[in-house]
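Only one protein chain is missing; all other protein chains are in place.
What follows is chain A.
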């Protein structure tokens, strides 16, 4: 990891140098989004949604993030955006404890820091643009899976980085749901693959060997989906793969049967909503309990107590509907 970290620092330095030095000098208000990792289809879709919203709303949109899901790199990127005078910065938080202190220091430099896609709940951020509630996602995946593999199943979990707060929250709610509703289900402790698909495949293969009675494996991080699917295909066993996987990543495996279904939301809309929320914050307009957002069919709910702006219900992708999506 150290090597990747050094190299990504170099590339971040290069990227920062290539972008305009001061965005504050321009008249149009600017919103930035810092993903956990650039170069994966999921965050690309958020970037596209953000760009569309920026065009519709007359904003400037900046998209910058680490190349390998590294919390330190993400911190540096957020700090550089604050000092460059960006008006509002949304972060998909990798490490909540690292981001939280920045909320105040951003405010002292006339920037608004908020979270989107992954939260830092106790940081004092004004709003968290949520793709779905962590509870909704954790429950939905377990409900859909138990309906398919039975309420006496043994289920393994392969996650990504152990410090990613959103992934850990989903796993927590999966456990809650199993404990409350499905006493016959055995949910194994999560294994952490870091960011590489190779490691995810090796972990899954070992899980299958360690538990001959395994019925399903959940790929919690999108980066682990192909690895989990590949391990299931190689094993030749009757094991159902699932997870929070984008349609493009899971398409081949949904059609081959290695994956029964996947649960996610539309990141394009999430990116759109993020930039819209940034504009509301910059304008000082705030949020109502129900908000009309341009291009959205249903009103978007805001919970003033938790500060969560909710995109909507999680979506279940299957072999039948996967071709309707492209991200």
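The definition used in the following text is that a residue touches a chain if its C-beta (ideal position, glycine included) is under 8 Å from a C-beta of that chain, and two chains touch if they have at least 3 such contacts; residues count from 1.
The criterion applied here is as follows: contacts and distances are computed from a predicted model.
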When one chain of this assembly is omitted, its UniProt record names it as which of these: "Ion-translocating oxidoreductase complex subunit B", "Lactate utilization protein C", "Autoinducer 2 import system permease protein LsrC" or "Glycine--tRNA ligase beta subunit"?
"Autoinducer 2 import system permease protein LsrC"
With the full complex in mind, choose from A:136, A:194 or A:271 the residue touching the hidden chain.
A:194
Can you say which of A:104, A:206 or A:238 touches the chain missing from this structure?
A:206
Option from A:80, A:154, A:248 or A:301 whose C-beta touches the chain left out:
A:248
Absent-chain interface residues of chain A come out as 1-4, 6-8, 10-11, 37-41, 44, 67-69, 162, 189, 191-199, 201-203, 205-207, 209-212, 223, 226-227, 230, 248-249, 251-253, 256
